[in-house]
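The next block holds one structure in the form of structure tokens; read it before the comments.
The chains shown are only part of the set, and none of them has been moved.
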Amino acid sequence: MNIESLNHLLQQVQSGAASIEQALEKLKHLPFEETGCAHIDHHRTLRCGMPEVIFCPGKTTDQIVDIFSRLAAQGNNVLATRADENTFQALKAKLPDVQFETAARAIILRQEEDKPKVGHIALVTAGTGDIPVAEEARVTADLMNQNVQTIYDVGVAGLHRLLSHSREIQNANVVIAVAGMEGALASVIGGMVAVPVIAVPTSIGYGASFGGIAPLLTMLNSCAAGVSVVNIDNGFAAGYIAAIINNQTTGDNK
Amino acid sequence: MNIESLNHLLQQVQSGAASIEQALEKLKHLPFEETGCAHIDHHRTLRCGMPEVIFCPGKTTDQIVDIFSRLAAQGNNVLATRADENTFQALKAKLPDVQFETAARAIILRQEEDKPKVGHIALVTAGTGDIPVAEEARVTADLMNQNVQTIYDVGVAGLHRLLSHSREIQNANVVIAVAGMEGALASVIGGMVAVPVIAVPTSIGYGASFGGIAPLLTMLNSCAAGVSVVNIDNGFAAGYIAAIINNQTTGDNK
Amino acid sequence: MNIESLNHLLQQVQSGAASIEQALEKLKHLPFEETGCAHIDHHRTLRCGMPEVIFCPGKTTDQIVDIFSRLAAQGNNVLATRADENTFQALKAKLPDVQFETAARAIILRQEEDKPKVGHIALVTAGTGDIPVAEEARVTADLMNQNVQTIYDVGVAGLHRLLSHSREIQNANVVIAVAGMEGALASVIGGMVAVPVIAVPTSIGYGASFGGIAPLLTMLNSCAAGVSVVNIDNGFAAGYIAAIINNQTTGDNK
Amino acid sequence: MNIESLNHLLQQVQSGAASIEQALEKLKHLPFEETGCAHIDHHRTLRCGMPEVIFCPGKTTDQIVDIFSRLAAQGNNVLATRADENTFQALKAKLPDVQFETAARAIILRQEEDKPKVGHIALVTAGTGDIPVAEEARVTADLMNQNVQTIYDVGVAGLHRLLSHSREIQNANVVIAVAGMEGALASVIGGMVAVPVIAVPTSIGYGASFGGIAPLLTMLNSCAAGVSVVNIDNGFAAGYIAAIINNQTTGDNK
């Protein structure tokens, strides 16, 4: 769907030739922009509640700059994950307002106005080494206009650290539990709350953690029923899912 | 927490020695009933929004009947999953009101009053063989007072079948996607909606599906961001999570 | 070492040609009895603190009866694990004093006098389904003259159940933690105590528990330092190790 | 088969001592050239429709230059895959007409005349990161005289991108589907077409994609029947198979 077809559609709406509902339906299913190497999905915001996000590994810097710029041109907030300093510098040369979230390895561009925030997401890690993954979740949710309360390094080997934060965890609308090694944090939190727990296994550990397989299996087998799991180290998905759940809960997506 | 300590706590509330809030806090963390073989967690309803659920495999029939009866005595709805006909007959002899959901392999006892239902969960399967797992999710959510719309056998090898139901999928507050074999259904649905998608891999398939590993990995690697995953064949968890999300969305958990 | 060589050695001791120490050393390393299908290790009691134990699967009933009888003839307690009713009946016909521990699937013969017991082992399971494995550990330790305190069905999804038993767990000289599904119990206990924790993963679970791989990895990756792990479902080894640790602690092995 | 034996065979044909058919049969099964480190298979063109291809990893630059040169001396097109810039420079010094296909990491030498091309191969990728593997397929097929239509970055999380190209996909004689992460693209395309789909899993992804295992399993378990699979990242095989299928379809291999 290029500018002309969009123009035509809107004229139809204005003239009454198409109803709002018909136009919305069309916009929900069709438009994207074709570049040499990519089909950029501009209306994902409409369909899925968030613009397309750029996963950097496997893409050349030129490809990233090109896709990022086109997304930025739509006026939305833009997010690139697993980015490095070089890519950031290349982007900054073209888009001076981009920011680099070092701990999260994310490049962001804020272009949307902040809305009042309702409710909060509790973001918990088992160890200090899990923080980069948690930060990717935090940056994602933050860009989606969320309150995030971070509670880092409260693994189950010292339960009192976790229990001392039980109030802010139990009051959240959704909890993100980030843990490597044995990943038991998600189960323990799952047994403490009545809200969804998004579990993120991390690749922190060694030996029989097998790059995150151990906490992944732990979380999938959780004996606490409210736990669902995303890919190893996938802070972005956790932040995104938590944001849409909190939005629903607080009526923010209506 | 035994009868005496409960008695004491309530006297404190009556006399004003303890506030309601203090009592609630204590009740939230302590009571359970110890039998020979089990510690039954009676106040999970308070803490997690649903009573303890009985996973039958590995338990003797006597153990199941004992635990089920004690849970029933609390007046809540009760659910036993992965049950068989023999266990059902043994339970029915003691609790005549239990019902056997054959397709879901679940035994249920309804004791709570129905409340008006708001919003709906879309429950989608890729094939006919995935139905037993989906039914476990449906029974669970139904017991938690949810509207569930089932859309079965709409796998991605015939996209038109899925797309013909896009309206009821997109209008749900949460979607459950159940699929075995290659498990692509979750990704395709994830790209269609702005709400959380709970993906359930099933052990349907053969050869390189490795008892559900193939769809599990597919779903964990979903390129659609809103997808989180539960254990292979874990219809119960999917139904439970979907129910608490829909409850939050519709304000039903306030 | 046959009767002749044993005779010869003892004559040497009597005559002073060999010291007690020399004879003990020899006895510690040599004797076994050769049957058609087995080399029975009669002096394992001397060397390792417990007689040889019969692992039944893969052996014919005749082989089990033959080996069991020869071990019994030495006057020690005898243990056969993973046994079934048929094997028990065949043994009982020959050795009327054998007993069948149904839950543990173990056949035992008590022939040694009870000694006073000092200290205790805490034996904890996450669920009801883990009990058969725990019972194998209990029977083993019991046969080795131990106090065992069992605390069953206190998994981490309801922490208060576990914490209500913290005193008897923290006072034990060694703890056995038995858990399937996600196996988080061992880490949580490991963070509560200053004594060794022997973790036993069980094959209880389904899907991504992969027959016990999930709790095995969880336990190996425990962030609590005092946890070591035995094979999936290996209650026997856990009971044996706990017994020798408690014996050492209480000076019982001097 | 060295020069002498080839000479002898042809003289037999000239003299009538051997029939054409006999000579062809011999040529089809015997000749290769032995170097120090390799047995170069010069008549693979006759037997399999394409000259031997050089897979660079594990070979020294000297070995690659030597083998490439000997293949070039036969007058066919030559292809070296997984090549790097250094190898290319070493080859260019000896064979100035070689070209480096950067995105595909392939070195090619075109020596055969172009023939008119009939029909086309549709080459589809799920993401931008999958392009290097797709380019290896494209270069291979192109060197085998094929029309290739590339449709990149149309993964299933935005179905409209894929569906907007349905006509050129459905009109192809064979489709190559290249995807990493969850690899669902192959199944969706398999359900859209009546021609063979060659699926190529890629190692693009992280965590539970396990270096391409996730899309490999997805594709092997495809619920669409026309899908067959090659090794992870094996763009070459996909291009080769697609070329021989399209050649057969269009009568080009007669």
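So that you can tell them apart, the chains are marked A, B, C and D in the order they are listed, and the count of residues begins at 1 in each.
As a convention for this text, a residue touches a chain if its C-beta (ideal position, glycine included) is under 8 Å from a C-beta of that chain, and two chains touch if they have at least 3 such contacts.
From a predicted model like this one, the values you see are computed outputs, not experimental measurements.
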Open item on the list: How many copies of this one chain make up the entire complex, given that 4 are placed?
Closed with: 8
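One rule holds in what follows: only the chains that are shown with their structure count from here on.
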Open item on the list: I need the common contact partners of subunit A and subunit C, sorted by label.
Closed with: B
TODO: Specify, for the interface formed by the sequence copies subunit B and subunit C, whether it is same or different in terms of residue numbers shared by both sides, with half as the dividing line.
DONE: different
Task: For subunit B paired with subunit C, centre-to-centre distance based on mean C-alpha positions, whole Å - done: 38
TODO: Could you please state the distance in Å, as a whole number, between where the Cα atoms of subunit B are centred and where those of subunit D are centred?
DONE: 49
TODO: Starting from the mean Cα coordinates of subunit C and subunit D, work out the distance between those two points in Å.
DONE: 60
- [ ] Could you tell me which residues belong to subunit B and also touch two or more other chains?
- [x] 190-192, 213, 216, 220-222, 224, 231-232
Open item on the list: Testing understanding: with touching defined as stated, what is the shape of the graph linking the protein chains, line, ring, star, complete or other?
Closed with: other
- [ ] Identify every two-chain combination in which the chains touch.
- [x] A-B, A-C, A-D, B-C, B-D
Open item on the list: Please output the residues of subunit B touching subunit D within their complex, sorted ascending.
Closed with: 126-127, 155-159, 181-184, 187-188, 190-192, 205, 207-210, 213-215, 217-224
Open item on the list: For a test of understanding, state which residues of subunit C touch subunit B in their complex under the given definition.
Closed with: 127-131, 152-154, 157-158, 160-161, 164, 180, 204, 206-209
Task: Complex contacts: residues of subunit B adjacent to subunit A - done: 47-50, 53, 173, 190-196, 198, 216, 220-222, 224-232, 236-237, 240-241, 244-245, 248-249, 251, 253
